[in-house]
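Mind looking over this structure? Questions follow.
For this depiction, one protein chain was excluded, whereas all remaining protein chains were kept in their positions.
Then we have chain A:
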């Protein structure tokens, strides 16, 4: 990954102001879907540094307060900063001590405002975020991109996940999936991503959020298929090759 300084003198006076940056340590896709009891989210634990797979134990999903789970792809330092903004948001919310707490819809809206306003200042937080949660029986699943595009849906994904996982989900997702079926569906998506996304790594976590709370399961890896007949007798077509 080249570390050239950008030629941005044409874009106006820079002095102390920051401009559009480039990401350094990045996470790849996050996939999430609504199921019977709440939201299921999956993300692998890889942190890439350009084309190098530098970190293999990054947690890219974090619980936010009681009701929400945030997953992020993109620049990890910006994700860590977003977590700090949210810490402050939740802290102030708790300090009201009025029995109310910010639900996923509110957190998603806050994140949307933050991302869009940074984009307007040409200083984006280089992330695509997935925010899922359950409050008072209502399931919520939304996404925000680094330019502030935001929407909610029954299933969302970031990055490569949009191209590889969403089509699978469009076919196979249905209302009231059981936990097992939801996980199987997510694993199906993550497996395709593992095969076809160069920056994917075979160590993933599933996050579950229900009315009861957030659980982020222990990391595990997926079984993959490589028993292609071509590899069985590779020299068959050309002896000595």
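Quick note on the criterion: contacts are C-beta pairs under 8 Å (C-beta built on N, C-alpha and C of every residue); 3 or more make two chains touch, one makes a residue touch a chain; residues count from 1.
Quick note on the criterion: contacts and distances are computed from a predicted model.
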{"item": "Candidate names \"Vacuolar protein sorting-associated protein 26\", \"GPI transamidase component PIG-T\", \"proteasome endopeptidase complex\" or \"DNA replication complex GINS protein PSF2\"; UniProt protein name, chain not shown", "value": "\"proteasome endopeptidase complex\""}
{"item": "Residue touching the undisplayed chain, where the options are A:24, A:116 or A:179", "value": "A:24"}
{"item": "Contact partner of the left-out chain, one of A:36, A:54 or A:174", "value": "A:54"}
{"item": "Chain A residues that touch the omitted chain in the full complex", "value": "1-5, 18-19, 21, 23-25, 47, 49-52, 54-55, 57-58, 75-77, 80-81"}
